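Every protein chain except one is present and positioned as in the full complex.
Going in written order, the chains are labelled A and B, and every chain counts its residues from 1.
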Amino acid sequence: MLKKWRIQAPLHLMLIPGLIAILIFSYIPMAGIVIAFQKFVPVKGIFGSEWVGLQHFRYMIQLPNFTQILWNTTFIASMKIVAGIVVPVSIALLLNEIRKEAYKRTIQTLIYLPYFLSWVILSGILIDILSPSRGVVNQFIVWLGFDSIFFLGSNDWFPYTLVISNEWKEFGFSTIVYLAALAGINPALYEAALVDGASRWKQTLHISLPGMMPIIVLMATLSIGNIMNAGFEQVFNLYGPAVYESGDIIDTFVYRIGLEEAQYGLATAVGLLKSVVSLLLISVSYFLAYRFANYRIF
Amino acid sequence: MSGHKSPTYRIFQMLNYGFLTALALLCVMPLIHLFAVSFSSNSAATAGEVFLWPVEFTTKSYEFVLTESAFMNAMGVTLLRVLLGVTINMTITILVAYPLSKDAKALAGRTIYVWIFVFTMLFSGGIIPMYMTMRFLGLLDTIWVLVLHTAVPVFNIVILLNFFRNLPKELEEAALIDGAGHWRIMWGIFVPLSSASIATVTLFSIVMHWNAWFDGILFMNSPDHYPLQSYLYTVVVGIQSIINSSTDMEVLAMVSDRTARAAQLFVGSIPVLLVYPLLQRHFTKGIVLGSVKE
Partner (left out) sequence: MEKKKTAKIASGLLLASALTLGACSNSTNGGNASSAPSSETAGESKGAASAVTGPLGKYDPPIEVTTVRAVNQAFKYDEGKSIDNNIWTDIFKDQYGINVKNLWVVDESQYRQKLNISIASGDIPDFMMVNKEELLRLSEEDQLEDLTTLLDQYGSDYLKELLNQDNGTALKAATYEGKLLGIPQMQVNGGVSTAEMIYLRYDWLKNLNLPEPKTIDDVIRIATAFVKDDPDRNGKNDTHGLGLNKDLFQAHGTVKGFFNGFNAYPDIWLKDDAGNLVYGSIQPEMKTALEKLSELYKQGIIDREFTVKDWNKIAEDIAGGRLGLAYGTVSDGGHIHRANKDNNPDAEWKVYPIVSPDGSPVQPQLNDTANNFFVVKKGAQHPEAMIQLANIYLEHYYLTSYAPDPNPFISRDNGIFPGKYHPVLIDPLNVNLDAFRLVQEALAKNDGSQLGFPANVHYDRLTKYAEGDETMWFSTIVFGAEGSYSVIDHYDRNGVGIYNAFQGAATPTMSEKMASLKKYQDETFTKIIMGESPISEFDKFASEWKKLGGDQITEEVNERK
């Protein structure tokens, strides 16, 4: 017993700095969640503000267009979650087939660039290239013989435009972690497969993909927590009254409410609601994976 | 490598190269646009005439950027922040990810530990209590406030612990039998064998510190202390609020200069764009195997 402890002790010791840091910088400030149940007024502070119980939550649910906003949020977010897994994984696999190292690195670097531009900048560019009358994309569509599409102005297209343009910005950066996963696969496995005469496609299917699986599952689980985050900055910079119907999400709506006056109580309540939903979804995935695959996601 | 020679595979490769090239062009387009705007005249940029090539070429905006002390100042703050922040992040990430990569038998209370960390990823008290904590600790308006509130990057920890778990178990077992302690196993075996994944989370940490802007504005008591992204935020987004609220023509004329904005954004993104290519060599295959064989 003592010997076991002696081996284990360093492991506990290693955790201490991290634990202290999150205690101070995460758990102590977490007391502020009480604001979600207050009519928070800055001059009264956290300890002096009036308690209102679940009023903020009730207010949210009773908003005349709450169901629509909630639907928009989850619809856009879930599409983004799926695209955010499928696209980077596919690109990582395609890059994996590239043999010319210099070419591969160049591509990797170039696709990583848009991640560093803010939506304020990207939205200006998007509005131009997607314009039905002057935009490149629509000129191409018309050239192909179709009618031009008002991607950013039509409720039918707006959510999909958000998903695709978001992926355009993010996929290069998300690819990195999968490339790292691929780099971690034991090359001996490929060599063995070659001896067996497996094609590249078979190798991808039976070695690369399974090798990446733990990371794919992990990333998927973590991103499920984003089901209520549809991307404030992007939507905020691209939407307008014409596409409120399909594009107004929880965050943008709360932002517009906040414009009237600083509504910290409501904002915290919204944040708390999102956190609870994320926690539920992530825990469920965690326990399902453990139950049925005897696998701990993290 | 017979699998590479089949005609279908060759066609696939051609398509693959073509597709990835097209994708890369699509991705580099916005940056080229920014680049073109930064080298154009302001009136052409304001008219939306600049797309991928400068119109009425001029280097005026770069002369502006390179002499703008606020910009250079902010760049300095950011570099310091990244240096300190990433060091702290990576130390904690490795120290936490290593023990958590063990199973529950090897580390008593592992599941509880892991959830203590993951929980902080999901719940936060918001900015007001965070501000009060920092004020209490006397950290406001110092570089430490920026690097400490982000000291524990749980997302990175979770990723790294998964990578650690996938390393061959035999290595650790053999080392334990040889009498090596966990510290030696961590530094001597796990860290060197995980260069790809450590490079990945280092990159994430760099990018996180690089991109953060809100904490700079919130916790710093003077714009002179803003990191680069906070500064750029005031240049790009802050401008909108000036224009929406101000009827002061003096201010309007000052801030509506698009080319200077583009130049600042462009110069401001160069360092972080260079980081990735530098880290890329760690993504090369075979490192794991090569080291194991030794």
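Note that contacts are C-beta pairs under 8 Å (C-beta built on N, C-alpha and C of every residue); 3 or more make two chains touch, one makes a residue touch a chain.
What you see is a predicted model; the values in this text were computed from it and never measured.
Shown chains touched by the hidden chain across the complete assembly: A, B.
Residue A:F253 is the one among A:F116, A:F253 or A:F298 that touches the chain not shown.
Remark: the omitted chain is touched by one listed residue; of B:I32, B:L79, B:A106 or B:M132 this is B:M132.
Residue in contact with the omitted chain (choice from A:I127, A:I141 or A:L194): A:I127.
The residue from A:I7, A:I20 or A:V41 that touches the chain not shown here is A:V41. For subunit B, the residues touching the chain absent from view are 41-44, 46-49, 58, 60-61, 64, 127-128, 131-132, 135, 141, 217-218, 221-224, 226, 230, 233-235, 237-245, 247-257, 259-260. Think of the hidden chain as still there; on subunit A it touches residues 40-46, 59, 63-65, 124, 127, 131-133, 150, 152-153, 238, 240-245, 248, 253, 256-257, 259-264.
What we mean here is this: only the chains that are shown with their structure count from here on.
Within the complex formed with subunit A, the residues of subunit B that make contact are 1-4, 6, 9, 12-13, 16-17, 19-21, 23-31, 33-34, 48, 51, 91-92, 95-96, 98-100, 102-103, 106-108, 111, 113-114, 116-126, 128-130, 132-133, 137, 148-149, 151-152, 154-155, 157-159, 161-163, 165-166, 176, 181-183, 186, 194, 196-197, 199-200, 203, 207, 211, 236-237, 240, 265, 269, 272-273, 276-277, 280, 283-289.
Residues of subunit A touching subunit B in their complex: 7-8, 10-12, 14-15, 17-19, 21-22, 24-33, 35, 46, 91, 94-95, 97-99, 101, 103, 105-118, 120-122, 125, 128, 168, 172-173, 176-177, 179-188, 194, 197-200, 203, 214-215, 218, 222, 225, 264, 267-268, 271-272, 275, 278-279, 282, 296, 298.
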